[in-house]
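Attaching a single structure in structure tokens format; questions to follow.
Excluded from the complex is one protein chain; the other protein chains are retained at their positions.
Chain nomenclature is as follows: A and B, assigned in order of appearance, with residue numbering initiated at 1 for each chain independently.
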Amino acid sequence: MGGAAGAPPFNGMSDLALENALSRRTSRRRIRAFDAAVLALTMLGLWQAIGSWTNGVAVSPPLQTLVYLFGLLRTWMFWDHAAATLEAFLLAFALSALIGLALGLIFGVRRFAGEVAEPILAGFYTIPKVTLYPVVLLVFGLGMSAKVAFGVMHGLVPMTLFTLGAVRSLPPVLIRTARVLRLSPGRTMRWVLVPACLPAIVDGLRISFSLSLLGVLIGEMFSSQRGLGFLLVNGMAQHNVPLSTAVVTVIVAVAIAANTLMLRLGGRTARRPT
Amino acid sequence: MTQRRAVLLVRIAVLAGLVALLEICCRTGIIDPLTVIPPSDMIASMVDHVGSGELNESIVRTFSTIALAFVLAIGCGTLAGALVHRSPRLRDVADPLLASYYSVPTFIFYPLLVALLGLGKAPLVVLGVLSAAPAVMISTLSGLDGVSPVLMKIARVHRLSPGRTLWWIVLPAAMPRLFTGFKLALSYALIGVIAGEFILSGTGLGYAISFAYQSFDNRAMYGLMLFVLLVAVIANGILYVWEGRLARRRSTG
Partner (left out) sequence: MSEQTHVALNEVVRRFDGPPTVHALGPIDLVIRRGEFFSIVGPSGCGKSTLLDVLCGLVRPTSGSIQFEGRELRGEVPDGIGVVFQEDSSMPWLSVRQNVAFGLRTSGLPEREVRERVDHAVSFMGLAQFADHYPAQLSGGMRQRVCIARTLVLRPRLILLDEPFGALDQQTRLLMGDELLRLWRETGATVLLITHALDEAAMLSDRVGVMSARPGRFIDTVETGWLRDRDSRIVSDPKFGTLTARLWSSLREESLKAMGRAA
């Protein structure tokens, strides 16, 4: 999608023709910007409609939410909760990413182990992990460790699977080259495997990011007195609709922003010459 | 022994080993029995509760909700995907949305759905569809992209009608990726519905688990959990095996 980077597709064309081709691309970009604006307005409109139609019982309308949000951002309470979520999330994400990366590399390189493990991991990915929450609560109790456990429970497996897939689709000649150069396993991983698999790893990080966040939020909903997830549930329990809507807005905005950022990053690593 | 059989056997051995380990740890008290009960007890509990018929209503309710969400998700997803595929302009709008869709935790909208649609099946079905349909849409787009243009030329050379082109060429050519979407749809619909029931519902298996937990009835809780997990594994497993059989022909053997 979008204009391809690199040489223009019309070889041997006159300058005028090339100009025409480029102007067609800019006008396409303009159309896309217009469509995006229309979409954004439609979604806002829908939000407003639902908000006013339900008399603010389900959602509070956009403007009201925005006003409330600005007020909320100025309270110490909000940032306290946000910090709690951030702390748990960073820990969960780091654990998921590092352990997932390590496991993925091991399973990718050790083919047999990888083949044994992959369906098990893929199977774990498809089951409703919500049914395991009570177990996590029983094992970890309430509080931070349960939240982080939830996060890791969601974020670890995708990271492992993505990395595993990346290593498996590596051209074998790279590993042979590493062997010929007599690199130690650690160096093979650091100097050959990881750089070559980087685009897929970044993709895995992106998914793991979203899922670790999801896990932490769910954990907060069940087992914590602090954090944005708790704030959301609390808002619902107290029928404080502007609060819950505002929290949802913050979560959605952060999630999409982070995802878009990682998509861009991933795209750039993909194009970088190895 | 072929590679495949060896892998299968080791996998079964590993799983059996883990279960055995858990059993031993629970029985010897290494793991507190108030936290986790031994697997054999879990199985017994599951057989008791499911066999007694007390869960029949919940089972029917949950599975029918999942089935409905699954079918709707596939219907809406393939249709939407096909429509978007035909219009480059729509596609330009839809692509970034789809790319970001799954970064947002869908369940945070569940209370909104309940407020809009009341308690009962509707919000659960909608939640399931919201979870599953975009995956179907994405894989439909991917599948249609993957239909080689030369096959479309062949359709015209053989003078096939549009309907036959769709049925005889486009659908079979796109099927591998479409099937991936169906697998995801089942998995997401199942997760969405059960998560919804768990969080905020009065009936269904998800709620039954939550209720057991809150009533400190560990035995019932684990039995139900095991049941749900088994069903999930079996359902996904069936699709996985089916896909494998379809794919084997098209791969290099």
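As a convention for this text, a contact is a pair of C-beta atoms (placed from the backbone, for glycine too) under 8 Å apart; a residue touches a chain by one contact, two chains touch by 3 or more.
Note that the structure is a prediction, hence the values are computed from the model and not measured.
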Residue touching the undisplayed chain, where the options are B:4, B:86 or B:156: B:156
Contacting the left-out chain in the complete assembly, out of B:14, B:173 or B:233: B:173
Residues from chain B at the interface with the omitted partner, ascending: 148-151, 153-154, 156-160, 164, 168-169, 172-173, 175, 249-253
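Please note the rule applied: only the chains that are shown with their structure count from here on.
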Distance between the centres, which are taken as Cα means, of chain B and chain A, whole angstrom: 20
Chain B residues within the chain A interface of the complex: 3, 6-7, 10-11, 14-15, 34-36, 89, 91-93, 95-97, 99-100, 102-105, 107-109, 111-112, 115-116, 183, 187, 190-191, 194-195, 198-199, 206, 209-210, 213, 218, 221, 224-225, 228-229, 232-233, 236-237, 240
Interfacial residue positions of chain A with respect to chain B in the complex: 1-2, 28, 31-32, 35-36, 39, 50, 54, 57-59, 112, 115-116, 119-120, 122-123, 125-135, 137-139, 206-207, 209-210, 213-214, 217-218, 221, 232, 236, 244, 248, 251-252, 255-256, 258-260, 263
